[in-house]
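A single protein chain has been omitted; all remaining protein chains appear in their positions.
This part shows chain A:
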């Protein structure tokens, strides 16, 4: 084949002149339309990525170039399965979808919609296992497998209403409903999944699916209600999901009894499963009962709350190891949306220790999340049962309760005394959590709160904690100290001085912030630091520390020490002393620091030097 003119056309696509590009695109278009061999030729010349790239430059994009490119992409899709796979591989679907979702040139929308139609149409054709004309048994199985893949892809392509419309108009409903009764469980699951996503939040499509006629005597809903009784948990889950989506789309209101008596209990039962089913079941359940009091009540009656509490525990534990935290907080949000928090709080006073522990673990996971959630927990009256659990007979429950308090920080009802008591516990985890809770409690707190914490804890205990064998406890103790912004007692200064020599950068950072908090205090606080040349030397050294956070903390110390609130104080004197110490030159050098934060703080510090 004389392919010179074709390679030339492909090369011309790189031209910067839109006129040349359009000409090349039109040439390609008129060559490939109707001609499978030419389509393959151009795909082998790697033209698809170039076409896709035309859609990436949003600004200054020539709409005629995009129109012609969309037409060419669409024509490729008519070349069959392999071509569609190539298009998908090179990410052609997304830019085409964007063309139809953004307000655009109507001709561009038309061209993009046509191209998508061609792509989806091919997928929908594949949903029918007979489309590949299978003759041998082996071929028949392979074609069902292809149909399953097509359904899986479709399920992933229904993110927006536009996408749903595109796929539905390609004739997906009858093909998917037919696939529901094909007898191959994987293909049936994929079909259910695709149907579920096609009707998600789409009442119109929900009723279209329900009304889809098939060769089977049973209606689509009847088929789904049969599949939900399948022995495979995956099949049960996906059937439940599909029915849930139909129910949320108001398409099966006459089946309300089936939802309450079959779908809901199935979902609750699936919470006991393992792996992916266990992970997805709560999503579906939350979606099913959202904003529906009757179903929420039914869910609680069927023991969903305790299972969910256990579930959140499970997720929470894994959260520490490998779970995507974002996904986790999504799940937490669903729990709130499902309005089950009051039930969880109630379960915290359950007579069985296991339930108390689970409920507490659950609230702990919830309390890790955003503020709204914490407020939610407090509103649900979590405080009383939680403090009761601090003296629970089981150490497990105590530990978890304490950890929850860490996140919620409630100080009423003798919480502080209780926490301080736990600080003396021999159990390391419990001690750590208790200090952690105290730390959160005094963060930005009123000075009475700080006073009462310090009074209950005592300086001696604080010193002990800072010298604790556990490095974690040391760190949290210093953190607590930092938040307390303690008075400049000599004993604390000694602690600080000794701690500044340590190697652990987390400890150093905490210590530097303790110094900072002291340096923001009254004049005599600042004097206490100025009177400690060792501390000042350490601060100076840490300004060259490899960790930028430590450099920032060290510069902060300097800023606080040179801070002038009124002209009569002794800050000019301190500035002179610090200058003699060589701080000013170091700060000047820090203006070239690689870290922006460090540079900015250095700038602030330097301006305070220059003021005096």
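The working rule: a residue touches a chain if its C-beta (ideal position, glycine included) is under 8 Å from a C-beta of that chain, and two chains touch if they have at least 3 such contacts; residues count from 1.
The rule is simple: contacts and distances are computed from a predicted model.
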Candidate names "Mannose-1-phosphate guanyltransferase", "GH16988", "Vacuolar protein sorting-associated protein 35" or "1559_t:CDS:1"; UniProt protein name, chain not shown: "1559_t:CDS:1"
Sole residue of A:35, A:63 or A:520 that reaches the chain not shown, by the stated touch rule: A:35
Of A:74, A:129 or A:206, the one touching the omitted chain in the full complex: A:74
Missing-chain contacts mapped onto chain A: 1-2, 26, 29-30, 33-37, 71, 74-75, 78, 111, 114, 118
